[in-house]
Structure formats: structure tokens, C-alpha cells
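Omission of a single protein chain aside, the complex is shown with its protein chains in their original locations.
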Amino acid sequence: MNIKRQEIEKLATLARIAIDESTIAEVTERLGSVLELVDQLQAADTSGVEAISHPMQGTQRLREDEVTELNQRQALQAIAPDTEEGLFLVPKVIE
Amino acid sequence: MQSISGWDTVIGLEVHVQLATKTKIFSGASTAFGAEPNTQACAIDLAMPGTLPVLNKQAVHYAVMFGLAVDAEIGKESAFERKNYFYPDLPKGYQTTQLEKPIVGRGNVEIQLADGSTKNIRIHHAHLEEDAGKSLHEGDFRSGTSGIDLNRAGTPLIEIVSEPDMTSAEEAVAFAKKLHSIVTSIGICDGEMSQGSMRFDVNISVKPSGSDKLGTRTETKNLNSFKFMEECIAQEVDRQIDLLEDGGSITQETRLYNGETKTARSMRSKEEANDYRYFPCPDLLPVVVTDETIETLRRNLPELPDARQARFVKQYGLSDYDADILGSDAGMSVYFETATEKSGNAKLTANWTMGELAARLNSEAISIANSPVSAEQLGGLIARIADNSISGKMAKEVFEGIWTGEGSADEIIEARGLKQVSDSGALEQMVADVLAANQAMVDDYINTDQAKRKKKLGGFMGQIMKASKGQANPQQVNQILAKKLNELL
Partner (left out) sequence: MYNLTIAELVRGLQSKAFSSVELTQHFLDRIAALNPDYNAVITVTADQALKAAIAADKRLAAGGAPALCGVPILHKDIFCTKGVRTSCGSKMLDNFIPPYNATVVENFEQAGAVVLGKTNMDEFAMGSSNETSFYGPVKNPWSTDCVPGGSSGGSAAAVAARLAPAATATDTGGSIRQPAALCGITGLKPTYGRVSRWGMIAFASSLDQAGPMARTAEDCALLLSCMASLDDKDSTSIDHKIDDYSASLNNSIKGLKIGVPSEYFSEGLDKGTEQAVRQALSDLEAQGAELVDISLPNSGLSVPAYYVIAPAEASANLSRFDGVKYGYRCEDPKDLQDLYSRTRAEGFGEEVQRRILIGTYCLSAGYYQAYYGKAQQVRQLIRQDFTQAFEQVDVILGPTCPSPAFKFGSKGDDPVAMYLEDIYTIATNLAGLPGMSVPCGMVDNKPVGLQIIGNYFDEALMLNVAHQYQQVTHWHNLAPEGIA
């Protein structure tokens, strides 16, 4: 399966991973190889087969609506890259 | 129906309703409004590695209750998907939401319009999802940065998606208000619009009158007041028609409306080009709601606004108009009924609740739930008006006293000596004294044409009320005065 360079660039944007110009050919080739592998799926006859997203059958357990998590800001922000006034800081977001 | 010649407007709404649970949809952190930034964002809300979601039962029940309230099909097996996009207020890099199997299916909401007609607006579906946090662009932090507060991240929402059944701003606002009335009446949302408890996305398109083909639509996001919604729709409809009439075309886009400047603009973010890559969330299993649960919730479903309005007319003899206003607001209707129980006079209580109280709350931007005058206190005040202990004018003074915390109506009446004089002997004497002291006025009255005499009564009333320091019962004074003047003719 051939994947085009532009497609890789689009994927990289969606996944927010900067790809260096010098490696893009290599990335494209290796990704193409993996997609060739997964393309073997197309040969499978799956007509009428129900897709499953969990290996086990089961239903969601529900939690009681009770506060169990108290303020842990100090501990949680101690490992944050950049905080001020209790806020996580990022480069200014432009909407 | 609002129509602009030659064009039809088509409107659909997506409404985000924050559910009034104590905790987040997938974590046990509090959802209370107004806390210090990030003090209610636990490891799960922050998407710390290895943390996992566990679904809040109350959120599921609230969603089902909404479904029951709009007569919708309930998704007995619903499922969660991940909607992938990067944004700093979305800690996991995906929003957990429902796409293929929402918890609430097709339903219906009836709206009332100003001309007295009603219209059915179809609900396409409603699904459970988590709210995002907030990005603050200005504040006490380094310039050139945005501050992220994740307290709101993970607050449970239902997103209600309507069919494009509305044809004017009036209908859209009526629908929005009706939803507000429903969700607050059944207690699944606090309805505090200013806190973002309900937010509206409006999809608008126009098409040539009578055409079957829908025009290109725009979506204006995150409106949080009915007024803004009305303004924004009017503006957007005009903009689209102007564009089309000038031979232009509409771009499918997301817009933001600024209520302060009353202007809208296109969001030129990369969001447009996004591909959300929805897929089933592997951390959550199918959510099953049993028939038994549905029936229990149905049995215990609080009274809906339509039923309540009808009951107010029947039980309290209110006019349709009064019943509509009081019955559509959950807070107001509870207040009204509590106050009426105490006052024993529904009509007077309705007038005071919608009049003096509502006006005062409105001017100070206080919700009825936080009213300084409790329903019991207002009921107590109205009881004194009803039994003629005080006049309507004095009642306003007493109301003021209750508002500022001086105590109950009876305490204030007592303390200020406002109790009305209703002792007929005392009143007869008072009237007689005033007539005797104002012979000229009496003569004038006698010499006036019978038809115009009634107008002269006011002068005597003023004198008598002044003499009684306002404490004379006006109805009684009126009767005595009329009787005594008649005797003089």
C-alpha cells in the first residue's frame, strides 16, 4: 500500500507530531510497509460479522454520586511543567 | 412567525446542559461552581497516566429523566465513544461522548408562541458527555500565556440535539426556554445560565420561500442567554439574506457571537479542518438501563411544566398567563406554592411573586432560590394584606423590611406599629373629626354635581389617612365616608 507524503503530513498534523523534513521519506516508507501488512484484512470475509470493541461481554458498572476526590492541586501541580496562580500555563491560545 | 419577504429561515439547536450531579461524570471530584482553579480537578480529570473513568450513576439517571420528560425513546444500551482533538482544556486529548448509541433517542417538545399557538419541535437525540475545562486568556499570570483551569473538565453534560424545526428567533428562544423549564423542573440542571449551566449552539440557514432545498448552514456556538440568542439569530439571518441577495454564497462555518459588542465572527481556527476520529471508548463498557430503572425514574419524575401550568389554573384559579409564567419556572413555582400555603390567597401571592419579588430579584440579579425574602415570609406578609391588617402600600414597606432582614411580616408590623386600624368605632370617629374640621370641602362636595362627586372623595381620603398616619383601613374608611357624606346631602 502506498501512502502519499501529503497524507503523512496530514496525519502528523492530526496527531500533533512534528516530522522533520529529513526523515519524512523514511517515515513514509516504513508506514507504508505497516499498512501493507494491515491491508491483509481486506481479504477476510466478514460479511454479517458483528464488530466487537471489547474482548469480554459485560456492562458498565456505575459509581454512586459521592465526592471521593478532594483538592490535591499542590501534589498534582508539583509535577506540572508550568503553572501560576493554580493554573496550568500554555502559550497563549488564539481562538 | 418572523418572516423576511422571499426567504424562509431554518433553525436547529444543540443544547449543552450541565447535569446537577455532585461529582464529575467519570470521577469523584466535586462539580461545585466557583472553586479556586484546579482544586476540583483530580488525577482522572487531569488525565494522569494510568487513570480510568468510572461512570456516575446519577448522570445516567438524569439523562434518562430528560428522555422521559420529552417522551423520548430511552437507549437501553448506550455506549461511549472518544472524539479526538487537541485543546489545552481537554486533558485527555479526546472527549468521551456518545455517537452511535446515545442514551436518549427521538423525542418531542411542545412550545407556546406569543400568538397563543403551539408548535412541536422534534428532538433528534440527547447524549451524555463530559464538559471541557476553561482557558483563561487574561489574568494574574504571565503575559503571552493562557491559563488552564480544569475544574469544569469532566462535568457531566447532556447534549440535546433538535431537528431543524424552528423558523424564527421567537421559536428558537421559546424552545430554549422550554428546555430550560423542563430541565430545571425535573431537577437535573440548576439552570444558571450565567454560570454556563446551559449553553446553546444555533444552526441557522435560509432558503428561498417555499423551497425544499436547505441552504448552507452556519453554527454559532456557546450562546448563554436567551437575549443573545435572539439577537444573534436576527443578525445572522439578515447577514445570510444580504449575502445571498447580493449574489454571494454562505460558507459553512462555526461562528462566535459576542453579546457585549453584539457582533459575530467566524472562528478561523484549525478546528474546521479537524477529523475527530470517533471510535468506541475501550475503557467503558455498554451502559445498560433496565426497564425497572426506567419505570422507577418515570414514577418519580417531578411534575413537568405543562402539567404544572394546567394544575395552577385548576387548583389556584390563576389565569393562563399567570400560570404560564409561574409554572414554567421551577424555582418560581415552588416558591409560589410554598408562599400560597402560608398566605391562603393564591391570586395575591401570584401577583406579588411575579411583581414585587420578581422585579426586585431581577434588578439585583439574584435567583429565586437565593431570595432574601423566603416563600414563608412572603406568604406571611400576604396573609396580613389578605386579612386587612395592612394596606398594599404598607405591605411594600414591610416587604422592604423583610428583604433587609428585619424579620417576619408580623414582627415588622408590630415593631413599626403599622397595624391597620379596622375598629369601626374608632374609624367613624376619625371620619367625623375630619369632616367637621373641613367644612369648606364638605360644602364643595355637596354643591358638586352628583356625577362628579366621586372625584372629590380622594381629598377626604387623603385627610383621613394623614390623620391616621396611614393606618386606617382604606376600604372601611371608604364605606364610612360614603355613608356619612350621604347623610349630609
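Observations on the structure shown:
Labels A and B are assigned to the chains in the order they are written; within every chain, residues are numbered from 1.
We adopt the following convention: a residue touches a chain if its C-beta (ideal position, glycine included) is under 8 Å from a C-beta of that chain, and two chains touch if they have at least 3 such contacts.
The shown structure was predicted, so the numbers you read here are calculated from the model rather than taken from an experiment.
Partner chains of the missing chain, restricted to those shown and counted over the full complex, are A, B.
Here one chain is not drawn; of B:N84, B:S205 or B:Q309, the residue touching it is B:N84.
The omitted chain makes contact with just one of the residues B:I148, B:I250, B:L357 or B:I413: B:I148.
Annotation: of B:D275, B:E295 or B:D423, B:D275 touches the absent chain (contact as defined above).
For chain A, the residues touching the absent chain in the complete assembly are 3, 7-8, 11-20, 27, 30-31, 33-42, 44, 46, 49-56, 58, 60-61, 63, 72, 75-76, 78-82, 88, 90-94. Of the residues in chain B, those that touch the hidden partner chain are 43, 46-55, 82, 84, 86, 88, 91-94, 148, 270, 275, 277-279, 282-285.
The working rule: only the chains that are shown with their structure count from here on.
Chain A and chain B have Cα centroids separated by 40 Å.
Residues 14, 16, 53-54, 58-69, 71-73, 76-77, 82, 84-95 of chain A are the ones that touch chain B when the two sit in their complex. By the touch criterion given at the top, residues 21-23, 27-30, 36-44, 46, 48, 54-60, 77, 84, 86, 88, 135-137, 139-142, 144-150, 256, 267, 269, 274-275, 277, 279-280, 282, 284-288 of chain B touch chain A in their complex.
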